[in-house]
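My questions will all concern the structure given below.
With one protein chain held back, the other chains of the complex are shown just where they sit.
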Amino acid sequence: MSIAATFEIQYLQYLDPEGKQVRDDLPAFAEDTEHMVELYKLMVSTRVFDAKSVALQRTGKLGTYASCLGHEAAHVGIGSAMAAEDVLAPSYREYGAQLYRGVQPREVYTYWGGDERGNDYQNEPARHDFPWSVPIATQCLHAAGSALAFKIREEKRVAVCTIGDGGSSKGDFYGAINIAGAQKLPLVAVIVNNQWAISVPRHIQTGAETLAQKGIAAGIPTIQVDGNDIIAVRKAMGDALERARNGEGPSVIEAVTYRLGDHTTADDARRYRGEDEVKDAWTKDPVVRLRAWLEAKGVWNEEKEEAWKAECDEWMDNEVNAYLENKAQPTSAIFDYTFAEMPEDLARQREQAIELDRQ
Amino acid sequence: MSIAATFEIQYLQYLDPEGKQVRDDLPAFAEDTEHMVELYKLMVSTRVFDAKSVALQRTGKLGTYASCLGHEAAHVGIGSAMAAEDVLAPSYREYGAQLYRGVQPREVYTYWGGDERGNDYQNEPARHDFPWSVPIATQCLHAAGSALAFKIREEKRVAVCTIGDGGSSKGDFYGAINIAGAQKLPLVAVIVNNQWAISVPRHIQTGAETLAQKGIAAGIPTIQVDGNDIIAVRKAMGDALERARNGEGPSVIEAVTYRLGDHTTADDARRYRGEDEVKDAWTKDPVVRLRAWLEAKGVWNEEKEEAWKAECDEWMDNEVNAYLENKAQPTSAIFDYTFAEMPEDLARQREQAIELDRQ
Amino acid sequence: MAQITLIEAVTQALAYEMQHDQSVVVLGEDVGVNGGVFRATQGLQKKFGELRVLDTPLDETTIAGVTVGMAAQGMKPVAEAQFEGFIYPMMEQIACHAARLRNRTRGRLTVPAVFRAPWGGGIRAPEHHSEANEHLFTNIPGLRVVMPSSPARAYGLLLAAIRDPDPVMFFEPKRIYRQYKEEVPDDGEALPLDVCFVLRDGTDVTLVTWGAQVKECLETADALAEEGISAEVIDVATLTPLDFDTIAESVSKTGRCVIVHEAPKTAGFGAEIAARLAEECLYDLLAPVQRVTGYDTHIPLFRQEMKYLPSVERISAAVHKTLAVS
Partner (left out) sequence: MAQITLIEAVTQALAYEMQHDQSVVVLGEDVGVNGGVFRATQGLQKKFGELRVLDTPLDETTIAGVTVGMAAQGMKPVAEAQFEGFIYPMMEQIACHAARLRNRTRGRLTVPAVFRAPWGGGIRAPEHHSEANEHLFTNIPGLRVVMPSSPARAYGLLLAAIRDPDPVMFFEPKRIYRQYKEEVPDDGEALPLDVCFVLRDGTDVTLVTWGAQVKECLETADALAEEGISAEVIDVATLTPLDFDTIAESVSKTGRCVIVHEAPKTAGFGAEIAARLAEECLYDLLAPVQRVTGYDTHIPLFRQEMKYLPSVERISAAVHKTLAVS
């Protein structure tokens, strides 16, 4: 039989779970220890932020919240590799990437606190990014569309979408990488494979051995990386972004990680997964791993850790206060963003609602 | 870098365009020349049938019609490999497979003649098959659902869907092979790659080198075959069906062929593709190829050809007459198949419509 | 006999029918071990196995298409969309196939399937989790659109939906999933899918509603009673095909009608009922028909959602408005 095509999925890892470097060919950014400390600090602040969110929810000050515990290397790796002019189309828990791009913790709280203003990111570059996307996988097409806009306008920008292992089952994900492959769009699609889609384990989503191989269906470069190793994530992202920026088209990256927390605060993961599995996943903690590596390099220590955590605590307390002080929107806000120009009928409904409120 | 997975897409061909056998390991069914003559005869009758349909349309006796010219090896190969108890979920031009399974030419005419009764196949096994599916790719999920039913009921049956090169871009196709892979369903998905989706060429659909490699995304066996070589199609189908029937799960087959005619009678392909390309495709005609092989084997000749064509003509004339004699359905038929039990309001509308008709 | 909630009644109906009919299967995201995010399918997988209570990949198009395929080949699938806000990818399969396979094939193939989804707002849920979009399905011929508003009706109507030989959209008002309990005998008795339920008799005005707003209407009727106003309350329950006769009869009697629903006003299903009244009961109407509905905006995130949802105050005000006309 003759062979029509062959493919290979590579796996990339620089740091093992103990933080031991398993390859010599460190990428340039990783040689810059100051930079790596910055990344580490954002991973830690992301974790502090996340714990604060969960606490807020538990005390009734937030609605349902989707935690990012365990995803810090993947998310910060994604966000830190992107250029400011690039566009991010996230799902709903990529805070590590978003904080890097200027989303404020208070905005995250506002959103999960049931207030649309949380989606109105004030700081660039996040201000031109897409808001959280709850309808699974729909954001992948927004990124593909952004990439198409960049290509048409001949801008050297890249669109990045993130998607879960579960989300990569949805037709939109396939549609996005397919049109990107056909049109050589500057798109990087990152599958953040945290093994679970609420209660559904990875093996029920697909019979594929890797999620990376989904990129083969679109004929585009694809790679699997250790998603708990920020060097690997950041390196794969950097390569993919560079290719995209140079007009060489899209890529898929599978970042293999683990959802250490519940799906959201409305979920109880003990219903469907064993404690052993979670315990084992904790031994691969992305934060511990990077810390060990930085400490071995002599650029981080317990003292710095404590100081930074204290700083983060203060930052988050400040954010929480800003959030809690924020008054609810006026009734008119229910109506004011439906159209650019208010239709007459709607204006009448608006008046009625305001009137009702006054009573 | 370590390798997470490797893949290979095989290409299968037994007969080259001249009908020369390019491999020695003929499958058992192909050693049976009587059987191969039967397949050849069905390919010819399919072509006669198709020409008749186009002629009917040109003379105003049919609505828009989707021709199958050039797909005879692929379609007959698919239909003839299936067992009676299997289920076929076709798109809209797989007559070669359907005639094999008992669909009558008059039913095809009735359908394209604007009459729902054309979907009401009278003969088994077609009677339990799905009707033509116009909304692209939706039929793939019907096949996956059928396969799931078979698995649940522990029936040794296989569901087969066919889909075009264009259709394989649609999320449903991906969804179907994905759930089939995850659940190891007895599904065979055949991509009939005829290079065109109306006016859109294959390379605008996807950046993938082969369409077969889409199966990799679902983690299932997949192969590319010469879709103008019925032995290759039939062999790949046979293998895939056997695996599915034995509980070994689904497969994808890409049958590479060419749409020799317009997309439908409403289309004019000269608007968007060159004559050279079409001329070249005619040199790979699946019917000519099999005939050459059979003639070389001494089991077919010009005389038999003429006799069989005459028989086909008679058959089709008979079918056409049956079709043309068929009176339109009564007005009540607009209403009678909406629900098993007629809702009261609808019954009133039905009476009104019948009344209006009487006037 | 135990008292159960609406969501427990859903589970009870599913379990009953799966027990008595081998062709009934449940499929959707997280319906298995987890028993669904609202626990509608709790315990079913343990009882009936992984194939009859199937966790699907995360793709609603797949769920809908596989459901159509299974149903056409003799199964009775009950598919779940995790929230009604995620039902859109099912639309093509529902509109093009589920609702018309019988018609397309002149009855050769049919789709005896149920599409379940938790529906509506009022539970402080995140974005896209509070949609009331039943209108999407009410103009599609060949579908039944059903919405229960009590544990007993959830049980009886779901049994009927599963047994029905045609596809049924079954929308469960999540706001009242656990609002109260009542006795629901597990006797396998279905309720009819072609009637509206008159929940309270009255003479002065007819309140027509469905889903979560049934409760608001009953409460409004209580409040009105204290003022000496007698309100009849109708739970439409099956929106399409509509039992208009029951509504017409009531409005002919009371002469006044307030229609209450959660979806946006314009082209919501309330419009159909008001239109029928204008066509068939014009001379019985003593006052213009009123609609109390969600506004023509997206339901706001939860900090403001109660301002959006029809309330006892808004319904009451509409009733007074219609009574002011004489």
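General remarks:
A, B and C are the chain letters, set down in written order, and residue numbers restart from 1 in every chain.
Definition applied: a contact is a pair of C-beta atoms (placed from the backbone, for glycine too) under 8 Å apart; a residue touches a chain by one contact, two chains touch by 3 or more.
Being a predicted model, the structure only gives us computed values, none of them experimental.
Among the displayed chains, contact with the absent chain in the complete complex occurs for A, B, C.
Per the touch definition above, the residue from B:22, B:134 or B:324 contacting the chain not shown is B:134. Considering C:146, C:242, C:260 or C:309, the position touching the chain not shown turns out to be C:242 (whole complex). Between the chain not shown and the residues B:139, B:205, B:228 or B:257, the one that touches is B:205. Per the touch definition above, the residue from A:63, A:79, A:131 or A:186 contacting the chain not shown is A:131. The omitted chain makes contact with just one of the residues A:26, A:51 or A:148: A:148. Interface residues of chain C facing the missing partner chain: 61, 85, 88-89, 91-92, 95-96, 99-100, 103-104, 127-128, 133, 135-136, 138-142, 240-242, 263-264, 266-275, 277-280, 282, 285, 287-291, 295-298.
On the side of chain B, the interface with the absent chain consists of residues 63-64, 111-116, 132, 134-137, 166-167, 169-171, 197-200, 204-206, 266-267, 271-272, 328-329, 331, 333-335, 338, 345-346, 349-350, 353, 356-357, 359, using the contact rule stated above. By the touch definition given at the top, chain A reaches the unshown chain through residues 87, 89, 116-117, 119-121, 127-128, 130-131, 135, 138, 140-153, 159, 171-172, 175-176, 178-179, 182-183, 333, 337-341, 343-346.
Assume only the chains that are shown with their structure count from here on.
Between the CA-based centres of chain B and chain C the separation comes to 40 Å, rounded to the whole angstrom. Averaging Cα coordinates per chain places chain A and chain B 43 Å apart. Averaged Cα coordinates give chain A a centre that lies 36 Å from the centre of chain C. The residues of chain C that reach two or more other chains are 56-57, 59, 61-62, listed in rising order.
In chain B, the residues touching two or more other chains are 171-172, 175, 178, 182.
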